[in-house]
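Quick notes on the structure that follows.
Of the protein chains in this complex, one is absent; all others appear in place.
Moving on to chain A:
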């Protein structure tokens, strides 16, 4: 994936003359030291990160960690004190007034925590707000508004006022307004935090569904680690204005790197986060008979594959031993081929694998084309849900 947004050594000090604080920070001072010495509040302290195009990039942190400051620096609602923000290689921080306005109109749009819908305008008028500011003709912008409203599932609500809508629907309007301008970068500042839990889950699913077709680059600010895990392609964790950990959800859960991060990852539901590929034992099929291969499972039995790598049946340990002893791996012995085996896909979560598991039946892990790539035993599923990876060979699903 190409890089869409790059933040380089970004500092934000809330002061009209931040230089003394910046010098202290450059010399390695912490947020609290700067506050004690100069009285200035540090929002961001040397933050660098790279957002790939098409990613949902989660910035996670507790209140006061600087996550919102970071988001608001991207479209310069907060003016950065030092550093660069590159959008497709062009520095936003250095942009003049007209260029910044153009970036805000065409490239970066924003969804707000408390929706920020104008109460005196209808849903459709709110949706076309960005286009109106651009000077798009009334007919064209109304057409576009109706288009995006139907994308977010509010097709018939255009003529209603925001106060007639529920919280979840209002945020759909906020999302529609951000989508209407066709900006490719979306800043979502705690966009779902003000919603109640059920609606929040629904909106998260909705966002994932929309993202599959829209492929926007989304910078999503949240204080909820579960939300970060669910939505994020990558997660950046912030504390005291600094970036403390950055990586894929899985890698952060596996290696928190600090007690601060570990406090978040401890309660994570690994059964949903990790997939079958990560916990499975890879197989090396060996030829069994004409047009057939054998892949051994951990309990001593085996899975029988056809030419194309598809599983056709299973052998239990005794049968396999019997066949080996008589060296009769010919076609005759295959009459004892058991059909009872379970198949999961590589991308299925460990929870799905656990649900699919049946006692005494081997579990085959297959790729998208249905070819066997590994086997998964019950103890491996349990180990994967409980803690560390079952073995170092397990691939991360990034």
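In this text, a contact is a pair of C-beta atoms (placed from the backbone, for glycine too) under 8 Å apart; a residue touches a chain by one contact, two chains touch by 3 or more; residues count from 1.
The rule is short, and it goes like this: contacts and distances are computed from a predicted model.
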Chain not displayed: protein name in its UniProt record ("XdhC/CoxI family protein", "Predicted secreted hydrolase", "4Fe-4S dicluster domain-containing protein" or "Proline/glycine betaine ABC transporter permease"): "Proline/glycine betaine ABC transporter permease"
Among A:54, A:168, A:257 or A:313, the residue in touch with the chain that has been omitted: A:168
Listed residues A:105, A:223, A:272 or A:361, member touching the removed chain: A:105
Which residue of A:84, A:132 or A:361 touches the chain not shown here: A:132
Residues of chain A (touch criterion as defined above) contacting the omitted chain: 72, 75, 77, 101-106, 108-110, 112-114, 116-120, 129-130, 132-134, 153-154, 156-157, 159-161, 163-164, 166, 168-169, 177, 181, 187, 199, 202
